[in-house]
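Heads up: the structure comes next, in structure tokens.
Complex shown without one protein chain; remaining protein chains in place.
Moving on to chain A:
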Amino acid sequence: MLGIARRKVGLGVFSATILEQALQRALTAGSVLPKKYSTTAKEQMTVREALNTALDEEMSADPKVFLMGEEVGEYQGAYKISKGLLEKYGPDRVLDTPITEAGFAGIGVGAAYYGLRPVVEFMTFNFSMQAIDHLINSAAKSNYMSAGQISVPIVFRGPNGAAAGVGAQHSQCFAAWYAHVPGLKVLTPYSAEDARGLLKAAIRDPDPVVFLENELLYGESFPVSAEVFDSSFCLPIGKAKIEREGKHVTITAYSKMVGYALQAAEILSKEGISAEVINLRSIRPLDRDAINASVRKTNRLVTVEEGFPQHGVGAEICMSVIEESFEYLDAPVERIAGADVPMPYAANLERMAVPQVDDIVRAAKRACYRSVPMAAAA
């Protein structure tokens, strides 16, 4: 019980309620809880609150920022991310659109051409495929084709990747697709601090940003330092965060998988393997320096992602390490990714289609030559 209470808040598997219950039990067991693990609301923030306050503050600071998407206004947001914004800023700045992604994404980009700063919400990034031409050909490439005349200060945001039980058409991770394209920036927040700082950075950024959130993280609560609450708080784009320092193996992850990687690191530490967990935060630009510096220290790498494996983010990270730090590798790079199948519905199959903590632990052990060796071919 105490072990659970001591762990950092906000791991993917435990919902806030379970953690609260655990803490309650620990508290009633007789003040065994160290003082620093306070649960006062001021120091905790959910990802949802982080995104909502970031939007609010950026809209307040710059009248050119506006929000557009399905159900963002009167419904308060499909996932309540934009709660209260319509009431505060009015229907001229918080716009409910019809279910026409190609149309409203194009309108958003056109508004950005003219100098406004649109935030376009896709209810999930699966629906962004309806509009993908505007993200790529109208937004990403315009500054280049016009030699700097037409810049596109737009943010496309929304949940990305697998949720729970939503099936094949609603579960794809688009990080690799969008990060493929020069001219786009692709951000993948994990914690509340990430969500707040990166969304603010994205809205202030003069280039098109694809902001990939995660539905299952919206309700997750994270501890945040006081500076995160400041309205000028911002995180740099293109910089990863070392979530946990380690010596023996580097684990890279983004979004929800960061939580899983942290859990894996905890399990590995009990077996004497010290894993360094890197929260990528930014898929494009990718923080190659941070990744390579870490691998040069640990000499082993496991890449973790939720999306399909072929041509994925892990493939790019592996190649980057081979190009820049080959001599430092003591083992082949390991890659953990979603299964190479459309997302099934049945719970057991779904569990197999998405990386689990065990998968990360196993891969890390393989990288450390601690797993059962494979039988040599006859």
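By our rule, a residue touches a chain if its C-beta (ideal position, glycine included) is under 8 Å from a C-beta of that chain, and two chains touch if they have at least 3 such contacts; residues count from 1.
Criterion: contacts and distances are computed from a predicted model.
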Quiz prompt | Among "Clathrin associated protein complex medium subunit", "Ubiquitin carboxyl-terminal hydrolase", "Protein YIPF" or "Pyruvate dehydrogenase E1 component subunit alpha", the UniProt name of the subunit that does not appear here | solution = "Pyruvate dehydrogenase E1 component subunit alpha"
Quiz prompt | Which residue of A:Met129, A:Ile150 or A:Ala315 touches the chain not shown here | solution = A:Ile150
Practice problem: Name, in rising order, the residues on chain A that touch the hidden chain in the full complex. | Solution: 66, 92, 95, 97-98, 100, 102-116, 133-134, 137-138, 142-151, 153, 182-183, 185, 205-207, 236-238, 285, 288, 323
